[in-house]
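What follows is part of the complex, with its chains left where they were.
So that you can tell them apart, the chains are marked A and B in the order they are listed, and the count of residues begins at 1 in each.
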Amino acid sequence: MKSTTEYLWFNTEKHREFINITRNVEDIVKQSGITEGFVLVSAMHITAGVYVNDAESGLIADIEEWLENLAPYRLDYRHHATGESNGDSHLKSLLIHHEVIVPITNKSLDLGPWQQVYYAEFDGQRKKRVIIKAIGE
Amino acid sequence: MKSTTEYLWFNTEKHREFINITRNVEDIVKQSGITEGFVLVSAMHITAGVYVNDAESGLIADIEEWLENLAPYRLDYRHHATGESNGDSHLKSLLIHHEVIVPITNKSLDLGPWQQVYYAEFDGQRKKRVIIKAIGE
């Protein structure tokens, strides 16, 4: 069995950002020499997510609005008694989920025609990490 | 390490359908010769999902209604500026998630007594694919 582990660092300019990281994942898989396997792409913070969907700017704005509707910014989350103000960022992370597995087939990401891997930052402007770990043969 | 990769094709009659694919996944695992490992079941399209839950028709109707409530069909998604009308299908896919990992133990799917693997089509009446990829020993 082969394995490879890499970390991507982000420090976004805005509080929320959606960043296409498909190429980063693909490059790491190519360098790993893995022909058949799985690659895990997982946020290492609890106020960010990783998901697979379309690289279309209108849709991304729809996703952001939808997340805000279902997991709104509010002042009165109990979590804020700790001094934090990012309760909504935690809930958005849970809703979109913090990780995906992408299959590796014949040395490439085995994604459908429109599938792209996105990092979703919900509490940015600080250093945060994503782990990309592949196992296979 | 062993691996196997298969693709299931769907072309549903209705715009939305929920299809139990547990048997398909199990058959592919049996044929793989894998005794211990993981099988990934992942939609290759961004308007469909894969989830694990109950094979009970009332609950499936509840799930469909719940998804419609939280990710409703609307005309005014920004995504529709591209000519598409399936913004809600993308959001439903994100909500239910597009993939699951099922453990393989002693050559079988290691599912609980009521767990079934479902393909959830949110924008059907066209050819779409699911990847089933197992790795293990």
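The rule is short, and it goes like this: a contact is a pair of C-beta atoms (placed from the backbone, for glycine too) under 8 Å apart; a residue touches a chain by one contact, two chains touch by 3 or more.
In this text the structure is predicted, and so the values were computed from the model without any measurement.
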{"item": "Identical protein chains in the complete assembly, only 2 of which are shown", "value": "3"}
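In this section, only the chains that are shown with their structure count from here on.
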{"item": "Distance between the centres, which are taken as Cα means, of chain B and chain A, whole angstrom", "value": "20"}
{"item": "For the chain A and chain B complex, residues of the former touching the latter", "value": "1, 36-38, 51-54, 56, 58-59, 61-63, 66, 70, 95-97, 100-101, 103, 105, 110-115, 135-137"}
{"item": "Contacting residues of chain B [partner chain A, same complex]", "value": "1, 3, 5, 38, 40, 42-46, 70-71, 77-82, 87, 90-91, 93-95, 97-99, 101, 129, 131, 133, 135"}
